[in-house]
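Note that this complex is displayed minus one protein chain, with the remaining chains in position.
The first chain written gets the first letter, and so on, giving A and B; residue counts start at 1 in each chain.
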Amino acid sequence: MLLEIKHITKSFGGLKAVNGLDLSIDAGQILGLIGPNGAGKSTVFNCVTGVYPPTSGNILFKGEVITGTKPWNICRKKIARTFQLVKPFGMKTVLYNVMVGAFALSPSPRHARDRALQVLEMLHLDDRKDVLAKNLTIADRKRLELARALATKPELLLLDEVMAGLRPTEVEEMIGIIRRIRESGVTVFVIEHIIKAIMALSDRIVVINFGEKIAEGTPVEVSRDDKVIKAYLGSDYVAA
Amino acid sequence: MTLYLQSILNGVLMGSVYGLTALGLTLIFGVMKVINFAHGSILMVGMYATYWVLVVTGLHPYAALVIVVPLLFVFGYLLQDIVIKPVFKAERDVREPITVIIVTTGVWYVLDNLALMIFGAEYRVLTTSITGKSFILGDFIFNKPKLYGFITAMATTLILYWLLRYTKIGKAIRATSLDRDAASLMGISQYKIYNIAFGLCAATAGIAGCVLVPFYYVFPTVGVVFDIKGFIIVVLGGLGSMSGAMIGGIIIGLIESVFAQFMTATWTEAIIYLVFLLILFIKPSGLFGTKQDW
Partner (left out) sequence: MKLRENKNIFHVGFLGMALLVAFLLPLVVTSPTNLQIIILIYFYAYLTTSWNLVGGFAGVLPLGHSAFVGIGAYTSTMLYIHYGLSPWIGMFAGGIVAAVAGIIIGYPTLKMRGAYFALATIAFAEGLRVVVENINNIGPLVVNGPRGLLIPLLGNNFLHFQFLGKEPYYYIILIMLLIVLAITYAISRLRIGYYLAAGGEEPEAAQSLGVNVARYKLIATAMSAFLTALAGTFYAQFMLYFYPKGILGLDLSFEIAFIALIGGRGTIAGPVLGALVLRPINEFTRIYLSGTLPGLHLVIFGLVLILVMIYQPRGLQEPLSRLYRWLLLRLAGPSPKS
C-alpha cells in the first residue's frame, strides 16, 4: 500500500469533519473519493498534505508515518496536490509557475526550466508558456495547477475537483491527461463531483458522507450500493 | 496610597479618551477589514476644526460638537468616496488589500503636511471655560475636561452601539461587514455603506477632537501620537470590537498613568510599544477580537 489512512478524525471546534476514516491506495492505482458537498473530502486531502494534522489517527506513506508533516516536507516525500480553488501565481507566466514546482527537484534554474518545459509539453500548455497566469482560461488554469504539481515529480498525486468548471470536451481531455499521468507511474487520488469522469477513471472508489465512509468498491459496485444512492439522491431512488 | 489611586483614576479618565479616539479605527476595520492609517490625521482635522470653531464663535467646547461632528462626517464620507474607494475596488479580489493601507498612509502624509502648510507648526493651546478646572471629591481630583471626556466617550460608545444594533443603517453596516457580497445581493450598496462607515469614523474623530482641545495641544502632527496609540489600543482590544477599544484605551491610559509614577514619560512610551509587540506575538486577535485566519 502506498498510502494508508488509518482511522483519522478531524474536528473543527465541535464539528467532526472527518470521523474515523480508513482508506488505502495501492501504487499505480487511481482511487476516487466522492461524496455529497460538505462530506469532508477536501478535509481528508488537507490532512494528508499537512495543511493541518488530523485530530486523531495516522497517515502512512510507503510505510512511513507522515501524520502532521508540514506541506513543504510532504512535497519532498513526493506527494503533490492541486487545489479545488485554483491558486496560480497570477502575476507570473505559465512557465514561471511550473518552474516553481520544478525547483523541488533541483536548485538549478536551468534544470528547473527544462523540467518545466517537459511537463508543459506533456500537458499541451507549452505554446502558452509566456502567458501570464491570470490571463488564462479556467480550463488552462486547471491544467497549469496540474502541471505545477506534476513538475515536482510526485509518486502520489492528489487532485481536488480538477474538473470543476470544465466543459464536457475539456473534461474528456482531462480524463485522458490523468490516464497518461497514471501510465507514467504516478498514483492518483482524485476527488471529483462529475460522476461520469470518476466512474471512467477510477480503479476503486470510496464514498464518504458526513465524514464517514459509507461505501467502497469498484465503480460498478459503488453505483449500485443502496447507501450511496440514498446519500446522493435520497431514499426514494433506492428501490431502483 | 492616595497618589496611586489618583493615578489610577487619571489613567481611567484619560484612557477612556484614548478609547474614544480609537473607536473609529476599530469600526472601520470591522466593516472594511482595512486598517486606516490616516485615522490619526482625521483626528487632527477634528481637533483643528474644533479649535477654529471655538476661536471664531467662543462657544462652550462641547457646543462645538454640533458643527464639528456633521462636518467631519461629510469629510470622512468624501474621503472614502473619492480617494479610497477606487483603490478598494481595484483590489477586490486580491488576498491582501495592501494598496489600501498604502493609500491611507499617503492620506496621512498629505493631511498632516497640509495642516503644517496652512496652520504652521506652532503648538496651539486653547483656554476654554473648562480648561484646567477640576471637581474635588474627597481626596480625589477629577480633572474637568477629562471627566467630561470620559462621559462623552461612554456616551459615544453607547450611541454607536445602539446605532449599529437597532437602526436600519446600522444593520446594513453589520451585514456588509459580515459578508459584503451577500449583503450587496440583499440590495445593500456596499460602497455606500463604506462611505457611511467612514463618515461615522470621522464623526467620532470629531467628537474626540472636541473632547481633546480643552486640554491637549493642537499641532499638525498631533495625529501621529493618537494614530499609533490607536493601533495599539485596537489590537489590544481586538479589531472590530468597540468595547475592546474602550477597554484597550483604558488599559493604555492606566499603564501611562501608573508607570509614570515610577519612570519618565518616554520610558512609559517604550513600555507601551513593548506591550503592543507582546500582544501581537501572543494573542494578535486581542482581548475581544474574533480569531482571524493568520
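What we mean here is this: contacts are C-beta pairs under 8 Å (C-beta built on N, C-alpha and C of every residue); 3 or more make two chains touch, one makes a residue touch a chain.
Everything numeric here is computed off the predicted structure, so don't read it as measured data.
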Seminar exercise, completed: Per the whole complex, from A:76, A:124 or A:180 the residue touching the absent chain is A:76
For this session: Check each of B:35, B:147 or B:197 against the chain that is not shown and name the one that touches it.
Result: B:35
Seminar exercise, completed: Contacting the left-out chain: of B:125, B:141 or B:228, that is B:228
Problem set entry | Contact with the hidden chain (one of A:16, A:62 or A:92) | A:92
Problem set entry | Residues from chain A at the interface with the omitted partner, ascending | 49, 51, 70-72, 74-76, 80-81, 83, 87-92, 96, 99-101, 103-104, 107, 109, 112, 148-149, 151-152
For this session: Name, in rising order, the residues on chain B that touch the hidden chain in the full complex.
Result: 34-35, 83, 86-87, 90-91, 95-99, 101-103, 105-110, 112-114, 116-117, 120-121, 220, 224, 228, 231-232, 235, 264, 266-267, 269-270, 273-274, 276-277, 280-281, 284, 292, 294
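Here is the rule we use: only the chains that are shown with their structure count from here on.
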Seminar exercise, completed: Here the gap between chain A and chain B, centre to centre from mean Cα coordinates and rounded to Å, is 48
